[in-house]
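Moving on to chain A:
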Amino acid sequence: MSSMNDKLNEIMSMAGQFTFSEITKRQFSVNIKSSGLLSVLGLLRQKGFTHLSLITGIDRLNDEKFEVVYTLFCWESGETILVSTLVDRKTPVLPTIMEIWPVARFYERDVHEFFGIVFDGNPDLKPLILEKWSEIPPMRKDFDPHKYSKEHFPDRKYSADFLPEGGGEDE
Partner candidate 1 sequence: MNNEQTAWERVANMLRARSLWMLYYCTGCGAIELPPTMTARFDMERFGIGPMATPRQADILLVTGYLSTKTLRRVIYSYEQMQAPKYIVGFGSCTINGGIYYDSYATINRLDLYVPVDLYLAGCMPRPEAIVNGFKNLMDKIDRGEATGWKDYEANYEWYRKNQIDALGEVYIHDEFHE
Partner candidate 2 sequence: MALGGTIATVLFIPAGNLVVFPGLDNVFVIIYLLAIGLLGMAMSAVGSGNPNASIGIGRALTQMLGYELPFMIVLLGVFFHFRTSSLSELAMLQNSGGTYNVLIMPIGAVVGFVSLMGMLGKKPFDTFIAPAEIASGPLVEYSGKYLGLLMTQHAFGTFIEIGLFVNLFLGGGKTIWEFLLKFFLVYFLAVIISSIMPRFRVEQAVKFYWKWPLILSFIQVVIVVFIMGRRV
């Protein structure tokens, strides 16, 4: 495994500043700035991480950042690398990685729909799953589904008499 780390360190040093940590014996996570994104991912692909498993968006509300994690997997060695970058919450723009992995077009479209992160260079950022959605992107932390569901989809009122006096409709 250690050979793997040196190989990684050598790639990373080329891509500039990064933080590197090992999660399990076959999984590493790397945090880089969004500027070095394309070069690092391209390098990793040559190093055998040919399979793009997933692009995940995470809404770090309290420090006003979106985190986007690219999960890469290498079929030969069975190792996973999580390449994550931070991007500002107000103007979330990231370069698209469609040239490296064509399938990324759909992952990016999914993340765009649920977080509102714009991937410039991705031709079709049309809505993929939701239809006629007028609210803010639903996966953001400041969107409350329970309130939305209460307003839009009325439900049956139960007059349950077993509730303790203090109890009642939950929050």
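Simple rule for what comes next: a contact is a pair of C-beta atoms (placed from the backbone, for glycine too) under 8 Å apart; a residue touches a chain by one contact, two chains touch by 3 or more; residues count from 1.
On the choice of candidates, all candidates are chains of the complex that A comes from, given by their letters.
Values in this document were obtained by computation on a predicted structure and should not be read as measured data.
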Candidate number, among 1 or 2, whose chain touches chain A in this complex: 1
Residue ranges of chain A in contact with candidate 1 within the complex: 126, 130-132, 134-135, 138, 143, 145-146, 148-149, 152-156, 158
